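Only one protein chain is missing; all other protein chains are in place.
And then chain A:
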Amino acid sequence: MCTPLEHEYLRFAETCSMESSEKISSSSVESIEDKTRKTSLNLKRTELRLGLPGSHSPDSKVCLFGEDLESNDTSNGFGVTPLKKLGSGAKRDFSYAIDGPNEKWVFPCDEKNLVPPANDHVSAPSTKAELVGWRPVGSFQKNKKASNFAKKSDETSGDGGRLYVKVSMDGAPYLRNVDLKTYNNYMELSSALERIFSCFTIGECSGKGVAKGCEYVVTYEDKDGDWMLVGDVPW
């Protein structure tokens, strides 16, 4: 007879001689369970056990929050325990789906398989230049992402897309992002920039902005990497 501890795990033993000729299906599960109870199987060695890292001894139990599993066991032993409420309360006809969250399934495997697959199979996403789907801003924000790369700014439609440009002021602790489409001319842009960076300036900046008498001028870096003075190219 299986001990109560072993019985926490319902074994689908592909190694179990009783079952080797049977296909596992929901209708025959009950009988398999009875059979495994009756035979004195010692499949501990092939059992897949969960344990905290470093504790792989065959006799270790899974410890959750310091308590071992046996105390979490409400009922096991040999009988089928009453179903706990699960989801919409639908009845389940799998008798191996017995005990809800405390149920332990074990799919036996060779001890060799306990070794996780070679790490070089698992790519290191953080080294990838661009992670798919991160940041998770969602399709709701698709318009924003597209305009961040100025994809739509070439389209003929009037106010399509947005043109985000990073603006940096020397000495400011961080840059600002500005949507050029919200401004209709250089004046509006320069007054907006004035406003945005006003917390950092100590010098005077006249309302005329770029025009005259201002300590700061607005420059931008074009696609060739050259610094250009704002105002030469028409808005």
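We adopt the following convention: contacts are C-beta pairs under 8 Å (C-beta built on N, C-alpha and C of every residue); 3 or more make two chains touch, one makes a residue touch a chain; residues count from 1.
The rule is simple: contacts and distances are computed from a predicted model.
**Student:** Can you tell which of "Trafficking protein particle complex subunit 2", "F-box domain-containing protein", "Coatomer subunit zeta" or "Protein MIS12 homolog" UniProt lists for the chain that's not drawn?
**Tutor:** So, among "Trafficking protein particle complex subunit 2", "F-box domain-containing protein", "Coatomer subunit zeta" or "Protein MIS12 homolog", the name matching the hidden chain's UniProt entry is "F-box domain-containing protein".
**Student:** Can you name the residues of chain A that touch the chain not displayed here?
**Tutor:** Against the left-out chain, chain A lists 12, 24-26, 48, 50, 52-53, 62, 64-65, 84, 86-89, 92, 94, 96-97, 100-107, 113, 116-117, 121-123, 125-126, 131-141, 143-145, 148, 157-162, 164, 166, 174-177, 179, 181-182, 184, 195-196.
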